[in-house]
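Partial view: only certain chains, each at its native spot in the assembly.
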């Protein structure tokens, strides 16, 4: 396969490169950057000393169309909506890691993103690539909208129950916590070390743009789901997302029954693990790897289930899931290039 | 005043010493330790170089009764229930930072703490010292049960609404996050740096012993409150607690009305600040100081209020609140010795 990465100097790009360079089916990797074209990738990422010196190229849809099979867009919001249609026009398949093609309803997109939406035509054709829940669609996708980090953790934790109407549709609360790398490599006060270290913040309370993405995908599996409460927090660590999810169960049940629902949902999912009773995943237990670990607890006192869903935001929440989708799109083994374990401690 | 600290070599002890040595009304401070008696406090805490070399004494109720007015118990669970009655018998007043005298119902204590409760007689006489909500009782207390760190943040964030029945009594969820110092100075895998750094964990899901303390005190102000969901998380930082609290409002309202309730509740509370609309406290903004900062957001889409309550777990969550109670108990200015600002960044 011939693969290109646009936005190679960001954090999503770094993890894509790390995976792709060891992927058994990728023989040609090209890196693109509008801001750093002409430089080598090692100028941006000195940790790639052992990678052969690779020059960052200008983005040019025509020459890309001639030499590549697929392009990853690891770009900030608002870039892909412009560039991706040009790449598609050249016959390329595109895996978009940004949020530009995820929201199907343009009005909702504008309301939450405060940005002009991408063209309706391409939004309609795009496939929302939460791999475990969309495998057949992913196979056929020409434009794949790779899910956001928070929605990935949340949806993998909620869909088994929501699909079967096992929770009250108006009772869902998602208390989410992320490492700082989720904010990307661009400088901001919120990512300034002295403001973030030894500190815990909540942000965009009831206003985060991943809220409609979560609601859209929940509704795909259960039309009656009501608006959710979604609260993102910034934790003084680099990688990792934990979504602590609360919901009322809709009928009398036991923790054992609920756990079995999860196990059944994911028994053929190589990257999702359901923890044993009493065992909950910590973010570091998925550090650097493409996996989602899920723990559950049902509390009879309150009738609520607590679901703890954990991913590495740059892996299952971005680059890792993107490669997983690449594998499915091209008929490869789903785990190709992704069969490595977390780095711990 | 003549003041003693039992358990001076723990983290609660360290912050008590830091405050007391600058307290305008304390002229004599004695330190006690069962495990380190005979050593100097600087052997345990080298950061006290500028404090005069002070020897840790054996715990002896009789001589303590002769030389002291009040004793702080900064001891692990299960110590104070034995020792405090002896100190009270000598005529001392006691401020207990442990959980031994907080839970009024002995069966509930045993069920959650898995420990033998203190004697009923003293539990009945103890005053639960959430200063802002118990000032008159605190003034008279001979045995003051200083609130737990999580309950302090939670109750200060919830009581204004719960007292007035402004939230649905069955809808309360507390997603709490703490720094690691809350686990104390005793060694444990959960406090081992390599297991904790760059990691986020949930623990004691639906089983934390602060749950009944929260429920007991909510019920004191509103009998109809139902069991709450309480989820503690361990954040890779040393100090700080954030309680993110969710509840359904019980009647049609606005964020402005809700904010006014908070402002009214705390207008005479020197250590509680209610943030402006859109502004939420971060844990580091109270680092090292005795204060609780509260932010709120009401979401019309879901009918839920989100309350963010932040303290330094060792200050307003332990030593700071203990000194605040000392001041009230002895008729001093409530802010005496506590009028310093957070260390930031």
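We just call them A and B in the order they show up, numbering each chain from 1.
Keep in mind that, in the parts below, a residue touches a chain if its C-beta (ideal position, glycine included) is under 8 Å from a C-beta of that chain, and two chains touch if they have at least 3 such contacts.
Just so it is clear, the model here is predicted, and its values are computed rather than measured.
Asks: Count every copy of the one sequence in the whole complex, not only the 2 placed here.
Replies: Copies in the complete complex: 4.
The rule we apply is simple: only the chains that are shown with their structure count from here on.
Asks: Take the average of all CA coordinates in chain A, do the same for chain B, and state the distance between these two points in whole angstrom.
Replies: 39
Asks: What part of chain B is in contact with chain A in the complex they form?
Replies: Residues 170, 173, 175, 177, 179, 194-195, 197-203, 205-206, 226-229, 231, 233, 235-240, 242, 244, 246, 280, 282-284, 287, 295, 297, 299, 301-302, 304, 306, 308, 345 of chain B touch chain A in their complex.
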